[in-house]
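Of the protein chains in this complex, one is absent; all others appear in place.
Here is subunit A:
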């Protein structure tokens, strides 16, 4: 028999759920609304919620003042590029750790994760100097390289957990059937791990898309992605709330739409193996 839940209980939890959801979503909603206000209304007290003169002026101006498409292209190249290179490196690495572990495998995994615990600013100066000397400053190649490196531990970790779910006997069968290591990974392991690989890819694209510290510090104009585009509207005086909001909305829109369409895949991947 299904557990009986009273209507009142359902109602309470529904309201609570919606309240928390709205609270979390509010900053995005507020940014979105502000992007349609004039600079004056944007900073008005008391703040105006829905009843103001809606205008597209900010969007016009933002597009006139900066090259949005260039930043979008940079963002796509950097996030997708770093993710694909990261996957190409991480799949064999995760294979090795999941199916051919040594006594130190857990330590290696921990060590990789520990690099994420260090504040990035700690290596900013050396990395900046290396980038300067190698001519990588403000290049897409440089940003792809740095984002690949900083997200690699997360990709390896995620793939490792997915690969652990795949029975080793199937890979042994492939070995008996004459598959070389590379073919075993390409024809057997990868297709079986598609849900896990897909969600790792999506999550990593989102992480790379929103990464601001390195992209802001290592790019200026040519390779600047959308994070730099947003940042160019934040001034210490804080006079351009509406334009900043318009820029932000335009910057997060593509990734938000992608996330919306792929949410099924994302959730499936993130809970992969949890229920057999």
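By our rule, contacts are C-beta pairs under 8 Å (C-beta built on N, C-alpha and C of every residue); 3 or more make two chains touch, one makes a residue touch a chain; residues count from 1.
Note that contacts and distances are computed from a predicted model.
Student: Name the absent chain by its UniProt protein name; which of "Methylamine dehydrogenase (amicyanin)", "Tetrathionate reductase subunit B", "ABC transporter ATP-binding protein" or "Ribulose bisphosphate carboxylase small subunit" is it?
Tutor: Of "Methylamine dehydrogenase (amicyanin)", "Tetrathionate reductase subunit B", "ABC transporter ATP-binding protein" or "Ribulose bisphosphate carboxylase small subunit", the absent chain's UniProt record names it "ABC transporter ATP-binding protein".
Student: With the missing chain put back, one of A:108, A:141 or A:179 would touch it. Which one?
Tutor: A:179
Student: Touching the left-out chain: which of A:80, A:141, A:192 or A:231?
Tutor: Of the candidates A:80, A:141, A:192 or A:231, A:192 is in touch with the missing chain.
Student: Would you write out the residues of subunit A that touch the absent chain, in ascending order?
Tutor: 167, 169-170, 172-179, 183, 187-188, 191-192, 194
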